[in-house]
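A single protein chain has been removed from this complex, and every other one stays in its place.
Showing subunit A:
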């Protein structure tokens, strides 16, 4: 570039700029600018032509005024005139003005394009460069349209100067970025690749940038660049530093080019050709070796350049992830940097190590640096470096060092910078959960976490604690005790109060035996925090209180007193007021049985992706949070299945479900499953469809007494849905309503006219698929227990009716109805029962069952009796299912597979893939399969985690052989169930029954 000579300086411009700089106020500046604009206008207006120098000067001033933020609406023409000048400085100013000021829809665009075209074809390299720079700087679509074809031609033409080629490559890169659709891919692409072989290193550097961008889009077109890039790289790496003259930067050979080549190589997988591959490995090794050499210069530029190449090489190694030795060497190299006194290097080393930690080859190597990293966490002065250290600790964590790392993070948290606290909290919560061997440690850790950094503990974290405590009954007692102790502190964080309220409300009874934590003390402890809390927490505490009433009837009076106080009943907050009123009524009116039903312990939560992990992902953006478990799944056998939440793609898609959604999920069961409305967030009132149905019977004449009870309860339900904060309020009732309809239509599609419109209860039905004894039905009046035994096609069932009230049931009748088709398939004979049931007494009835052929529906037990003069009508589905008539069959592996093959017809096989609803414990699964009636065959399936069973179903008319195979996938929390029987209807029915059990 020709230097601007002294005499060429524009004095007027300098004076003007210094005037502006000396202005005291904005008004003075505007005045000065107005004056100057008037001057320029009068000059441009002048009839006498201006010479190039003045034109340049005034255009320059206009440009300066524009850059100060004022509108310029003239002078464009003069600038375009400058383009046709032959003087470099004038042309340069003209192009400058145009690239800054001319907008695309200007009338002048044609003139400008013309001038650019002239310059491009001028063969004067300086002018060509100016034109190319202008195209690149403007980079608009119009420019691209006009020159997208021209620029590649210049780039690959044989006679173009090197400097022009360089500019052309960069110009093309820019056009490709702004309007990729307009840049034609043609035969020039092949020739561009060969620019990597160019003599001139500047051209190679520019071309590498271009190729890297193009290769990211069309990797196949530029495949050949790999070998060329490797060759070029090896030439640079192995050259003595003096070979490249101008391109040696502080004794490092062409660092920019090396970095770009390494980036280019990262667009492709490791080269397949062994020779190229060997050469590349050699290069990378050389780069790693060079890092060990003593520095050739003490200047910071030398080490910067060297390290830039080194880090890019390491990212290439990580990208390839195929050479264990290189990975380990890279890791060791980074380990050295961890103690370097240059902060930037430490930062970069930590960052690269994070990615290295996720590679299986180098994970162990990374782990050796744990002490250094922990030290970095404690001593680093720069918060961003500490943040990287936290990331790395998170990435390198596994079962062996989890305790140490979590402890370190916790201790660091107390002094951590505010900006990263929340993230550390999330990470601690995740690690503690993922690698918890015993859950007491987990509970301790999380409570500690809340104590140390309560403000940064997000909702998800404490939701998760609750989920885990509820799902694992072995820690419930411990959790209650710990929480109780933690609450003793005079000042607790609100989150701790929330956790405490929830856990004591659920499991306070587990520690109530200790006189130091008697129910009253527990309650008083919780209530002492009540007034310090925000409204949502208070609402939660109120729910905890009502649960206390259920758990400890002895404190009922105290709690009612609290609920009755004006500060609750007349609270300004509607939510609190409603809760107080309804809980008070509920506790006054409902009998202990209703309370026990309504306030039953929360059912276990379905396992799903940890909401905390989802939150962390959301926070960091997808893909940036490597789940350590994901990356090392092969080696890290997951021992605690209950907390396994490695994400699958399906889970990731449904990522970040709100916790409320989690809780409500069972409201919308995939199929007609029991326990539908049972768990509502924060308001643990498992209203089963039965109790609902009892309440929803105002139509039947006998409902009078129930109705009173039902109103608060159904209110409670709507309150519950209202209290789920963000869910749609009517969802719960709607779900239950639709469920009721479903059940109804399922069971009696053609119910005889005149039959009482009673809905059949089946909420416990599926519980009996795998077992024979238990409580089938319970409401506040009646409990029905079952005991049954089956042999071949015959069965006997003992039904126990327990009168829960203190008064008699009159006119008690119980009959079994086999609706429509079922009559011919199943024969059920019920012995008549005593018409009178005394208060508190139990009545037994025996049913004899005979299976005639395979069946789908279940018989219905209709019970009628008078209680207090009102007719009660209850219908329960009897859990007589096809699998009850199984006879287990033992067989060997060979035998099994032979039969398996025999039943190969498509209609004989039924396969179902479904999501696990309960924890995937293999012992439980085994028990369930045996309970289902088939023989569990060990050692048949080559995969020991799969379950295989065989059995024969006996009916009066025929026998149906049945083979079962269940393949759990702990990773995805999914099961695949395959059934083969000789009859297709049987296969289908059994599959439906069994798939509901896991």
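Simple rule for what comes next: a contact is a pair of C-beta atoms (placed from the backbone, for glycine too) under 8 Å apart; a residue touches a chain by one contact, two chains touch by 3 or more; residues count from 1.
Quick note on the criterion: contacts and distances are computed from a predicted model.
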Chain not displayed: protein name in its UniProt record ("MHD domain-containing protein", "Globin domain-containing protein", "TAF10 factor" or "Cell division cycle-associated protein 4 isoform X3"): "MHD domain-containing protein"
Omitted-chain contact residue, chosen from A:38, A:190 or A:300: A:38
Selected from A:69, A:158 or A:490 as touching the chain missing from the view: A:69
Contact set of subunit A toward the excluded chain (per top definition): 24-26, 31-32, 34-35, 37-39, 41-42, 44-45, 69, 73-74, 76, 106-108
